[in-house]
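Missing here is one protein chain; the remaining ones are kept as they sit in the complex.
The block that comes next holds chain A.
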Amino acid sequence: MKQRTLVVVSAGLSQPSSTRLLADQLSAAAVTAAVERGIELQVRTIELRDLAHDITNHLLTGFPPIALKDALDAVEGADAVIAVSPIFTASYSGLFKSFFDVVDKDALVDKPVLIAATAGTARHSLALEHALRPLFGYLRAVVVPTSVFAASDDWGADSSDGFLQTRIVRGATELATEIDRREPATVTDPFALTVDFEDLLK
């Protein structure tokens, strides 16, 4: 089995949160879809709630505290990312955006990303397409075609085998396919010299 890493970023605020619930279902489906392709996914889930103060401190001081640095390194080094935000006031939450504001602009280049969101009502569902997808497009991530939205309705008793599960499996499968067709992620050393000094002098 090939070994790959998956980092799940969940921006839910309550504990437990429906955002984390969706994140867990997506990562479980991704693990299953990966196994079918001969890939063992090592999953790490990052709860942004735990990093909220660190994220603000990074914005203010320009450097990440240790726990946040560890999370940022994990995202950069991951073979794929699942990013899940609650929808607040018609878009991703501020905490979700602030986290991706401090992710290096090149950290997600060509990285498969599955985007997902939760909200109280289905009327928020297109926020995935008009907010999250362009955000990751800017970061030059490879966002899989299926995005997964879960409103309160989707968690109802009548819906457990309904459309949400279908979308989760479809999104996770697309993600696993993208992981399968790539070489393992490599991390650029920020201290490495990329040009010869003599060339800089020219």
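The rule is simple: a contact is a pair of C-beta atoms (placed from the backbone, for glycine too) under 8 Å apart; a residue touches a chain by one contact, two chains touch by 3 or more; residues count from 1.
One rule holds for everything that comes next: contacts and distances are computed from a predicted model.
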Listed names "Energy-coupling factor ABC transporter ATP-binding protein", "LLM class flavin-dependent oxidoreductase", "Phosphate transport system permease protein" or "Cell division protein FtsX", with the criterion being the UniProt name of the chain not displayed: "LLM class flavin-dependent oxidoreductase"
Which residue of A:Ser14, A:Gln42, A:Thr56 or A:Ser152 touches the chain not shown here: A:Thr56
Residue ranges of chain A at the interface with the undisplayed chain: 56-57, 60-63, 65-66, 69, 190-193, 195, 197, 200-201
